[in-house]
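A single protein chain has been removed from this complex, and every other one stays in its place.
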Amino acid sequence: MLEVENLHVALPDRGNKRVFGRPPLIEILKGIDLRVSAGETVGLVGESGSGKSTLARALLRLYPLSAGSIRFEGRDITNLDEHELRPLRARMQIVFQDSQSALNPRLTIGTALAEPFVSYGRASDSREALKLAAGLLEHVGLSASMAARYPHQLSGGQRQRVGIARAIALNPALVVADEIVSGLDVSVQAQVLDLLRRLRAETGMALVLISHDLSVVRALCERVVIMQHGVIVEAGPSETVFNSPQHPYTRKLLRAIPLPEVDPAWIDSVDIDEVAT
Amino acid sequence: MILDIENLRVSINAKGTRTPVLRGAHLQLEQGKILGLVGESGGGKTMVCKAILGVLPESARIESGAIRFEGRDLLAMPARERRGLLGRSIAMILQNPMTALNPVFRIEDQMTDVLRLHAGLDRAQARARALEMLTAVHIREPERVLRHYPHELSGGMCQRVVISIAFSCSPRLIIADEPTTALDVTVQHQILRLIRELQRKTGTSVLFITHDLGVVAKICDSVSVIYAGRILESGPVERIFSSQHHPYTQALLDAAPRYDRPDTALHPVSPELREQLAREAEEFDRRVDREVAHA
Amino acid sequence: MRALLRNPKFLFGAFVLLALVFVAAFAPWLAPHDPMAQSLLNQLLPPRWAKGGDPSFLLGTDTLGRDLLSRMIHGTRPALLVMIAGATLSGLAGVVLGMLAGFFGGWLDTLVSRTVDTFMSFPPMLLAIVLAAAMGPGLGTVVISVVLIGWTRFCRVVRGEVLALREQEFVTSARTIGVSRSRILFHELLPNLLPLVIVLLGLEMGRAIVVEAIMSFIGFSSSGLATWGSIIADARSYINQAWWAMTYPIVAIIVMVLGLNALGDGLRQATDPVLQR
Partner (left out) sequence: MSPAFLLRRLLLAVPTLFGVAVVVFVLLRIVPGDPIAMMVPGEATPEDIARLRESYGLDKSIPMQFVIYLDHLVRGDFGVSISLKQDVLTLVLGRLPATLELALVAITLSVTCGFTLALASTYWRGTWIESGVDAINSIALAIPEFLWAMLLILAFAVLMPLFPISGRIDPMRATAFATQFYLVESLVRGQFGLARELLGHLALPALALALPLIAVIARVLKSSLQEVMVQDYILLARIKGFSNLRILTREALPNALLPTITLTGVHFIFLVGGTVLVELIFAYPGIGNMLFGAASNRDLPLIQGVTLVFALLFILLNIAIELSYALVNPRLRH
């Protein structure tokens, strides 16, 4: 359903302004190949600076590509302009990491959730859109009375549910979830992961779950992709990658996770020296 | 016992309402050990740490209890004397290394100022000591790092610098408030080992605050679990991670996914358990109110 | 609405504004004398309560024997006119240009920003003086001066705010659910700008009154009218004989400025959803 070939993305380096003209570009993604089948859950793992969040946005054509191609549901979307993309946007959605910034602070939750129905003409009038929005809220386990609230009146976990609700409003074929549980308490994290698992089972949507936490990815994903410095170092079924990791970086990542078991040898199993600054 | 917190009650008074945040917390840290303080956000971890350091927000009030550092109650100590302990005997490692260093000063200034204040060193001596400390945290080019500003260093490097500042005056107690939460997992591994290594070498005691039971299992000698301002249980890590533990500790373990157990279902902390804990907390508040009314 | 009625700043501001409108509307009936009527017998009378005051001249008279109270009452009319026309026009011009420049960027932004820079390269009063030298004195000149001085303040602030808002994730999020550019600008961004614009309008209305007073003071407003600025200008010349004459218009202007600032501030406090709990 989603096919990405040799994707390159370069973004302007804002810290390095030139006397004239535009700032120089920094290549963030250096040739990414990725396939996501319909209904599949793919985990995208990497540490900061790996380019995973850039990839999330590039998949949805929110960033300009410098090379490569993206096909979505059999159609080449690499060079579509915003107008041509618009009908496709209903089919591919994203949930952002920072739920505070992803919701308009001065629109009520109800208005924010009614927006997709209004902009795609799925509701005949604003009253119907608001009714659909209330239904969505209940669908993600929130009370319909939340519709009258503003984002800052919700907790982080609740806001993240609203983000998910907005993404699934139009029954997309693909949802990209960018670090949506980082910064949440484990208990809230468990709730949100559970919600994602349920929604996927109900709707059959494909999910690209981006996370720095291998355990989160393992809990939800059938396939996993490990990224480092803008390239994919290892990819495969979760089973294989977790049980017999091939790339040294994957092994290092796995070893670095502290499992809640007392193990005095673990702490010494790392090279303590500074890597590179 | 280097740190002994007894029956610490703190409340926040804002807009006429009093909200208890610490409800008779008890905490014991043995000399030369690492004690983990675990709990969810809002459970009171940070309040404990702020109370020890005497940097509680203005709206907070300590209602009762004692914080004994090497046998002396910090709360009963004159402010000037208490401040004298900070930096010299008690140091801190903060959560976010990128914001823990002052952005407008070079690393050198930020490492030497505390040495000149407390250890009475002159500029050259302080610089030599700073280089020594940077080497101790395994930084390869300490000379170069001293010349840098914080924004020119990576998160992991900044945290090494913060750790070296904390250890530089040979304090007897270090409070580490989620020191690896903001870091990548591989960097976290390095930093944890670094803290463990320095702690063993210097014999410093560490109060390690975290929300991650995995980290506790790997680095701490003993652990206390906090919820709604109450310490639910305390004990050596071996015990807590074997079998005998509080239902809340078990609930936290059940909520976190584990890559080695992909098929185990994730359970959020159940509403029933939360209700029960809330009831217990309320009961505690009522008891305290009665005592206060009596007195 | 209830929040408005409980907000002391808003109430104070609304009272001041309504009082001004009332006095301006009924000036001919409220004023005891003709503001222009000179009387050589009644030169420089002190206020009624002072020694030698005349009961029919409540606030006293000026060097030409004109009744100061009547002049103050008639002075509300030019003040109100300049305040409403000046603030509305400069707000409209500044907000529209600032929004467009900040949102669309590119050559439009360059053009608008350079124009703002150019206008801000003149001391505000200098602009007004040059304009008055070119157009001749009059209320029209005053209004145009207020607009020429004021639009840059709106434009600069609004453009900066739009630039900051544009970077927020909720704008990207709106794009992904297919919201059109114009709807993003007016439906998503405008509600976030409103609180700011309300405060700026309050400030600008106050400033407009001051600009009118200054222009009257230096003789570039309409000479045939009784204005607060002209009372100050006259009183400046006989300040050592009758210091009180100057205090009436100064106090009136200060109360107006404080009231209008409070009005904008209170209106924002009571209506901005982000400030509600």
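To keep things simple, chains are lettered A, B and C as they appear, and every chain counts its residues starting from 1.
Here, a contact is a pair of C-beta atoms (placed from the backbone, for glycine too) under 8 Å apart; a residue touches a chain by one contact, two chains touch by 3 or more.
Owing to the predicted nature of the structure, the values given are computational and were not obtained by experimental measurement.
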(Q) Which candidate, C:M120, C:L163 or C:L225, sits in contact with the chain we can't see? (A) C:M120
Q: Among B:I90, B:L153 or B:V206, single out the residue that touches the unshown chain.
A: B:I90
Q: Check each of B:R18, B:H151, B:R261 or B:R290 against the chain that is not shown and name the one that touches it.
A: B:H151
Q: Mind listing the subunit B residues that contact the chain we can't see here?
A: 53, 55, 58, 83-88, 90-92, 94-96, 99-105, 113-114, 117-118, 149, 151, 162, 165
Q) Which subunit C residues touch the hidden chain? A) 114-115, 117-126, 129-136, 156, 206-207, 210, 213-214, 217-218, 232, 236, 239-240, 243, 246-247, 250, 253-254, 257-258, 261
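By our rule, only the chains that are shown with their structure count from here on.
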Q) Which chain is in the middle, if each chain's centre is the mean of its C-alpha atoms? A) A
**Q.** Greatest separation from subunit C - chain, by CA centre
**A.** B
Q. If you tally contacts for every chain pair, which pair is highest?
A. A-B
Q | Chain centre separation in whole Å, for subunit B relative to subunit A (CA means) | A | 32
Q. How many angstrom between the C-alpha centroids of subunit C and subunit B?
A. 54
Q: Name the residues of subunit A that each touch 2 or more other chains.
A: none
Q: Specify, in ascending order, the residues of subunit B that touch 2 or more different other chains.
A: none
Q. Which of the residues in subunit A end up touching subunit C in this complex?
A. 57, 60, 62, 82, 86-87, 89-90, 92-94, 96, 98, 101-108, 115-116, 119-120, 150, 152-153, 166, 169-170
Q.
Which residues of subunit A touch subunit B once you look at their complex with the stated criterion?
A. 47-48, 185-191, 193-194, 212-219, 238, 242, 252-263, 266-268, 270-275, 277
Q: Give every residue of subunit C touching subunit A within the complex, in rising order.
A: 168-170, 172-180, 183, 188, 191-192, 194, 272-274, 276-277
